[in-house]
Structure formats: C-alpha cells, structure tokens
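A single protein chain has been omitted from the complex, and every remaining protein chain is retained in its original position.
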Amino acid sequence: MIEAAAQLAVNAIALGAIYALVALGFVLVIGAVGAVNFGHGELVMLGGMVAVGAATLLPADTALPGLVVLPAVLAVMAVAGLVVAAVAYAPLRRAPPTSVFIATIAVGLIVQHGVTAGIGPEPRRGPPLVDGGVVDIAGIGLSHQQLATIAAAAALILAVHVLLQRTRFGRRLRAAAQDPEMARAIGIPVPITIAVSFALAAALAGAAGLLLSNQYLVTPTDGGMLMLKAYIATVIGGWGRIWGAALGAFAIAVFETLVAAAASYLVAEALLYVGVLAVLAFRPRGLFGEAAGRRA
Amino acid sequence: MAPDRRTLVYLAALVLGLGAVVGLGDAYVLRVATLVGIYAIAAIGYQLVFGRLGLLSLAQGALFGIGAYASAIMCLELGLPAPIGLLAAMLVPAAVGALVALPIARLESHYVALATLGLAQLALLAATNLEITGGANGLYGVPPIAGGPVQIGPLSVGNGLPMLALVWALVLAALLVSRWVLSGGRLARLATIRDAPHAALTLGLNPVPARLALFAVAGGFGGLAGGLQAHGLGVVSPAVTGFEVMVTILTIAVVGGRGSALGAVAGAALLVPLPEFMRFLEGGYLVAYGVVLLAAIVLVPRGLDGRLRDRLPRRPPRLPEIARPSVRRRGKALIVDGLRKRFGGVTALDGVSFSVPAGTVVGLIGANGSGKTTALNLISGLETPDGGQIRLGGVPLGDRAAHHRSVLGLGRGFQHPEVPEGLFVLEAVAVGAADRTVAMAALDGVGLAGRAADPVAALGAAELRRLDLARALATGPEALILDEPAAGLTGDERAALAALLRRLATEGLAVLVVDHGMDFLMPLADRIVCLDAGKVLAAGTPEEVRRNPAVVAAYLGQGVAA
Partner (left out) sequence: MIDDGSQGDGLSVRDVEVRIAGSTVLGPVSVVVEPGSVVAVLGANGAGKSTLLRAVAGADPVARGRIWVGEAEISDWPPERRARAGVGWVPEGRRLFPGLTVEETLDVAAPGNAAARTARIDAMLDRFPVLADRRHETAWRLSGGQQQMLAIARAVIAEPVVLLLDEPSLGLAPVVRDQVFESVRGLAAAGTAVLLAEQDTGRALAVADRVVVLSRGRLLLDWPTEVAVGNPDFEQALIGA
C-alpha cells in the first residue's frame, strides 16, 4: 500500500517535471512574440523521435543511453526551433498574433504528418536514460529510469532558471518579452532574443520528448495532446508567466496521475477539459490573470 | 439586388465545374465533388465565426462531428427517417454553438482558441468512449439519404448523382442564408462589432444577439455538413470529430479568404480533392495541407477572395439624396453628479459633478491624466463608475448597458476612432442610423458627403475622426460627448467643426467637448469645466475659467503664475 502510494508519487513527479519542461518552452514563445505556438507539442514528439533515431545510430546491440543522446537532441531541436521561427514567425512579424497562431498550426501538421509519412504511425520506444535497474529506498523499489528522468528534468529546469534569472542574457530576454519596443530602445537586440527563445523552447520540447519516450513511448499523434496540456498550464499559471506555467503543468500531471489511479485516464482527461472550460467561463482572464508585463 | 461581377465569376466557375463533374459521370469524381460540397457548407458556416466575428474557433470540426453523430443516432437508434436525422444534424450543433457563444465571445483571442479546442476534445472523448456513439468503432449502416451507395473496389463510397445534387443544392442554400445574414446593413454592423467594439457599443449595437446568431448558424452548417457525410458514407467514426476535419475547414477558410462564403466554396474545391491526388502519401496529404496553409497565411493573407476583390471590388453603395433634417431635435440635458472611479490604487475621478443643459456646448479641459476621457467612458457606459450618478434627460444611466444609452439619445465620439475594415464610408456611418438618408445627412453635416462612396481605408486620420462624429450623429443623439474632436485638424477644419457643434447646440443638443487647448473652446463653449487630478478645479464661462488663478497655475505652472 505504502509502496503503491510512493510509486504513484514518483510517477506524478516524473510526469510533472516533463510537463513542466513542455510548458516552459510553450510559454517562452508566448512571452517572446505574444503568440501561441500550436506546433509546440509536435516539437516534443519530434524530439522523442530524434532520440529514438539517435540511440540506434550505433549497431543494434549497443543502443546509446538517453543521457548520452540528450545533448544531440537539444542541439537538433534548437535548430528546429530556429526553423520554426524563420517560417512561422519571421514573415508574420507585422501580422496579428492570430496569423502566427495559424502558421504554427500548419507547422504542427507538417511535422506530425511528415513524421508519420516518413517512419510510419507506430509508437516507438526511446532509450532509457541510464539502465533498467531498480534502486531500493526504504523498502520501496524505484526504477533508475524514473529517478534519472526526475533528475534530468530538474537539472534542465534549473538550467533555464539560471539562464533566465541569473545571466544577463536571460534578463535581457525577459525584458524583451515584457516590452520589446522599450528593450530595443535600451540597446537589446530583440530579433536575436526572439530567435533564441524559439531555439530554447524547441530544445526543451525535445528534451521532454526524450524523457517521455522510454516510459510512455512516442507516437506521431502525441503532439496535440501535449500542446493542449501546456496551453492549459498557461491558463492555470497566468498567461505569459513563465514559472506559473511550469507550476501549472506540474499540477496537471499530479492531477492526471492521481485521477487516473483512482478512476481512469479517460476521466482525468475529461475532467481536465471540463475544468478549463469552467475556469474560462467564470474567470475570462485565466485563473490568475495575465502576466504583469502584458498590462504594463 | 443583382449579383455583382465577383459573384458571377464564382457562379460561372461553379457551373463549369459541376458541369464537368456530371459530364464525366465517373462515380469516383462524383464522390469527390460531393465531398467538396460537404466541406464547402461547413466552411461557409465557419467563415461567419472566424471571419465575421473575428474569433479563431477550433470547434467547427467538432460541430461537424456532432452533426454526423446526431443524424446517425436519430436514424439508427430511434429509427427516424434520414431527413429528420439531417434536421437534427443541424439543430443539435446549432444549439451547442449558441450555448457556447456567449462565454467564448467575451474571451481574449488566445483563450477563444483554447476554449473551443477543449470543447472539441470533449466531443472527441465522448465519441470515442460513449456507448451510444459506438465507441472507437463508430456507427455503421447509416441510411443513405439520396440514391444508393456506389461501390468502388472494396469501399462503399458516395451516393452518386442524386447525392451530389442534394449536397450542392444545400451549398447554394447555405450561400443564400449566409448572404441574407450579411444583408440589410448587417455586414457593416458585424464589421463594426468586430473591428470597432467600443464604438459599436456607443452606436447602440448589441454584440450579444449577433454572436449568438452567428455561432448558431455556423454550428448548424457545420453539423449539416457532418450529417451529409454520415449519410453519404453510411459510417460515422470518432475521426469525424478529430482535428483533421477542423484543420481542413480552417485551411479552406484561410485559402478562400477570411470571411468570404464564396471564397470558402472555392477553397473547398481546391483543397478537398488534394488528398485524392496524394493517395500515395496516405495520411501524408495533411503535410500538403500544412504547406498550403502556411503558404497562404504568409503569402496570400487575404486569400483567393481577397485577390479577386482587388480586381473586382465591391460596388459602392448607391448614395441617397442629401436631405436637410427639418425637424428640430428635442435635446436632453446631461447631468453628472459626484462621479467617482478608481483604477487599482489610482483615483481617476474623485467626485466630479457638472451639467450640460440641452442647447449648450460645455468644454471639458484639463491636463493629461486629469480624468477627462475616464469621465466620457463612464458617461457612455464603457466603464462602470465606483460612485455617483449620470442622468440623461432625467433618466439615470447608471444601470443601462452601453448600447442602450445610444437608444436613449447619447452619442459619443472618440479621440482615436476604431473603424471597421472593408466597408464604404456610407455603410460605416449608417450602422447606428435609422436609414441611409439619415447617414448621408450626417456625412454632409461633417463635410464628408463627397467621400460617402469611398472605402473607409482611403480616409486619412482627420477624415476618420469626422467619420466617427458622423456615425454618432447618424444615431440621432440628443446629447453628444466628444473626445478631442479638434486634435490634428487644420485651422479651417477646426472652424468648420466649431460651426457644426454650435449648430447642433442651436438645434437643441447638449454637447460636451473634451479638449486641451483653450483656443478651440473659447469662442465655442458656453461653459467650461476644468478637471485636475480627478476633481473639478474650476467651472464657469470661458472667460472666467481662463482668468481663474488655479487654472492658470495648472496650465502654466507655478513658475509663471507666481
């Protein structure tokens, strides 16, 4: 009983950490260009597929562990993020945010169905981060994979935190997100901070894809559901608030894991959508309002 | 009204296209042409929400699916005939659309997409998991509605010619309904609600019924299309509520030209056959949809219909004779008593009282941030006061909605007018008017009659300000409140504006004018009220106010006044 509860808690934390990575990237783009990246979930899926591919680059019996593959996934996905910015944002800089939104729907379609057409619709299993071992803590068996997932996601979130809060570049990125015109007037090269935001968002999405790909497998159609959860997380955490969205995503994962354990995953999903509709019906500006930067 | 040249181009293309399809007579071609018609109906409905209301709804695909299931369940579970099923396919999604219209329409755009997507996900979950929908397998044996199914290889697809005729008759019906929805000045009123929401309220336009109606019609068309597909294929599976349907409709709308019903038909004709040419890609046709959607939004943001409109623009409206209004207006006094408003920690208005008797011009002056525009927003109902009373002709306005205050005789002009896209000047001015003769007289009053037949987009900033004043005058106001109407005008224009306002006051209107400089108001206003930091600093005749030491200090600063 205790063991089951502990296992549940570890599951929730691992999933929450991954969702938080997804939401972080999603909200970074919202901050940078004021528009939703509807294809963000597809970038998560693409990252998972890149991980699957990268792990099998070597001959069959020597599949690379996920941690070794991670830097490659981050790099490839950062480039993918720059491509998304170049095709779906740059030509629409002066267009209304809705146009960027629609352009990213198109990008999502291209990625999802491009992957399906390329390698087929089957779910694929990504590499385990370390090995398949189990560690015994106080009589509770926890898999290395889950612990490493939590550790890797936490390390990435911490790295983003350090980048955004502790480095000058991160502060400039935040300043540019809050008021681009003013940021340029004090010498911040806003076009570059926007490109970096897209690259960073896609890299985080890719990392999340890698972390999901072992335990939950990765299927070309996964993207929409992941994007939707990040989207809902921004409503819970406050539109445009970076850490609010990460916390919101964590809350969604915990909710999902618990309800799925008590009832079913289906009920969890349905309740999540009903919940977000209720929030929007009664709090049209989201649960905690918009980020201060949007209003100032 | 006779169709314009653009409509004739579409009709000619339609006749040629359908003629070719029927001439070929190939069952496979018939099936594709039928599917084009089905998606055209769904997209014609979607244009009303996406184009005319300007809301990025992602629920149209789900409404399509709800229609498909509604019809299938009616026929299979209740044993009702197919036409009844189709009726249900229209009514159930229309009701769902109307139900969600109000909470969704007041959301910001990024939440509209999320809320409608959440709705679509719930529909998909229901379709996949409920017993009545047949779960993941869906429902089989939906009866055909016109003619028998055609067998092509292993697939039972399409219902041949009768089905094609039925679907395209319904396309035409949908076009006519859409045309009717946008007729009689409704096109201009909807454009004003979409592009100029605040102005729309002060012109007496209530957005609520408009949104309800358009969401319902869009849902009805989406559901009808879904129902037609269900009867055509004989099968309903959860895929009909999936995102692919939504994306197809969205791509059709963007490629065809946002808002355009005829463009939607053209978009469907171009896009729906696309997967058929790409069967070798299997599901990969959606890659092509993605590429087309991306290319369209970047390269042709106004779509096919936008391009066609550049060559064949809408006919300008016929101009009515300019009639001088002979009736004297009654005029109503505007009285503001103890008005208070706080924004967060900032007190914008702190107990402001003044009155504008009928037949007089009152000037409201004050520095930046002194509360002038806030006062106008409270009077016109765009914001809610924290305290105090507003009366128009003795009627308290406090609990009246903004759009109702226009009906009671209040007109409002804006400092930075919002204007609707794609309208002619006369149409834009007539939105709150009893008829176009009144609108024409209002245009004449502000000296803009010569531009009545020009597109609004052709006007300069000063002319847009006059358009804003004209559309307020066209509602037949008995009190008029104007926010810096003279800013940005040349000397002659200011003189003409002053003469107009004087004349309106002589006719009996109560006129409240916010301005910064005294030179415009000095010869014009009967009284001047000076605000400072949310309070009335001074009130009196222009000469009194000008000599008031407090006013001089506020305007010139202590350095000079001392």
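A and B label the chains in the order they appear, each numbered from 1.
As a working rule, a contact is a pair of C-beta atoms (placed from the backbone, for glycine too) under 8 Å apart; a residue touches a chain by one contact, two chains touch by 3 or more.
These numbers were taken from a predicted model, which means no experiment stands behind them.
Visitor: What are the shown chains that the omitted chain is in contact with?
Guide: Result: the unshown chain touches A, B.
Visitor: Sort through B:16, B:461, B:499 or B:550 and give me the one touching the missing partner chain.
Guide: Spelled out, the listed residue whose C-beta touches the missing chain is B:461.
Visitor: From the list A:125, A:144 or A:184, pick the residue that touches the absent chain.
Guide: Result: among the candidates, A:184 touches the missing chain.
Visitor: Of B:369, B:388, B:508 or B:540, which one is in contact with the hidden chain?
Guide: Counting the whole complex, the residue in contact with the absent chain is B:369.
Visitor: Go through subunit A and note every residue touching the omitted chain.
Guide: These residues of subunit A touch the chain that is not shown: 168, 171-172, 174-175, 178-179, 181-190, 291-293, 296.
Visitor: If the missing chain were put back, which residues of subunit B would it touch?
Guide: Interface with the chain not displayed, on the subunit B side: 346, 367-369, 460-462, 484, 487-489, 516-519, 546, 553, 555-562.
Operating definition for what follows: only the chains that are shown with their structure count from here on.
Visitor: When the centre of a chain is set as the mean of its C-alpha atoms, what distance in Å lies between subunit A and subunit B?
Guide: Roughly 35 Å, centre to centre.
Visitor: Using the touch definition from the top, list the residues of subunit A that touch subunit B in their complex.
Guide: Per the stated touch rule, the residues are 30, 35-36, 87-88, 91-92, 95, 97-99, 101-103, 105-110, 112-114, 116-117, 121, 224, 228, 231-232, 235, 239, 266, 269-270, 273-274, 276-277, 280-281, 284-286.
Visitor: Using the touch rule from the top, collect the residues of subunit B that touch subunit A in their complex.
Guide: Residues of subunit B touching subunit A: 56, 103, 106-111, 113-115, 117-119, 121-122, 125, 129, 243, 247, 250, 254, 281-287, 289-291, 293-294, 297-298, 301.
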